[in-house]
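As you look at this complex, bear in mind that one protein chain is not there, while each of the others sits in place.
And now, subunit A:
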Amino acid sequence: MSLALFVLVNLYFINLASADEKLRLTGSGASFPFPLYSAWFKNFSKMNKNANIDYQAKGSGAGVLDFINRTVDFAASDAAMKPEEIAKVQGGAVLLPMTAGKIVIAYNLSGNPKGLKLPRDVYPDIFLGKITKWNDPRIQSANPGMKLPDLPITVVRRADSSGTTFVFTNHLSAISPGWKSGPGAGTTVNWPGSDKFVAAPKNDGVTATIKQTPGAIGYIEYAYAIGAKVEMAALQNKTGKFVMPSTESGVAALANAQLPENLIAWVLDPEGEKSYPIATFTWMLFYQQNATPEKAKILRDVVEYGLTEGQKLSAKMGYIPLPDNVVSAVRAASKKIQ
């Protein structure tokens, strides 16, 4: 009986599919928002039976290349697009910030002390290799209640070029002149040469290496730190307050973001007492002129879904919900997708 029903249901869907041709849309790009995007697209495809969306998390750089070469219907990038890249897109590109995230500084110390405080003149120097021991007076004096060990600091960084590194190094450049004139900002930078600097691929590789190395410190996406239960440092923000990464402190960081006409803004060193200092938007890239009006319509629907239902998911998954002013700006800009 149940088998017969199963066959019937299947036949029904096969008929449905053949009667109503499904539109397949493909996208590629950033891996950091991938868990969120894949949940969005799964739900969206369920709600809209006539559309099927595939997203490949190849990395931001690869997504931008695919977008310029027109091998995808849309793309996603943590590093937005450079003006000269946008110029290469025939008919124009629309860049929409769809969600936002935080980057945390995670560490591994014996006894798992919580909430290590890192002043804003100290953590750039750790990543510059100038502070090499955990019991360095500059770290110790910010954490009087904590007994820090006489252990070398092992810095764990990303080995592959990544949007995470891009945002983190941009933040360090904004707050530390020594960093700006040294390694600088980019998807990969020239890190200090030391045998206490090791690199691992992807967010999960860095997380695993931090977990396995006593005395390690590294930067990862908030969601990965939560998932792996590593300790996160409270960072000193622009107003001098130490702030732990959380959804609220992320929302506070983005609240003051002013988006220009092209919707590309960097929150390099956010204002506000409650703001967590390292937060960033991440963008979806669309063509202004799409192959068919149907495709453009579905892409606009995807954006609308992401701005409404999608935002409810984002906090649950470790991302920052977009502030209302950003949502309305993105909704207005999405009309350019034709």
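Here, a contact is a pair of C-beta atoms (placed from the backbone, for glycine too) under 8 Å apart; a residue touches a chain by one contact, two chains touch by 3 or more; residues count from 1.
By our rule, contacts and distances are computed from a predicted model.
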item	value
Protein name as given in UniProt for the chain not displayed, "Phosphate transport system permease protein", "DNA-directed RNA polymerase sigma-70 factor", "Spore maturation protein" or "Chemotaxis protein CheA"	"Phosphate transport system permease protein"
Residue in contact with the excluded chain [from A:P113, A:G205, A:G227 or A:G272]	A:G205
Sole residue of A:L23, A:M146, A:A159 or A:V327 that reaches the chain not shown, by the stated touch rule	A:A159
Among A:K22, A:K196 or A:K274, the residue in touch with the chain that has been omitted	A:K196
Hidden partner chain, residues of subunit A it touches	58-62, 65, 152, 154, 156, 159-162, 183-191, 193-201, 205, 208-209, 212-213, 216
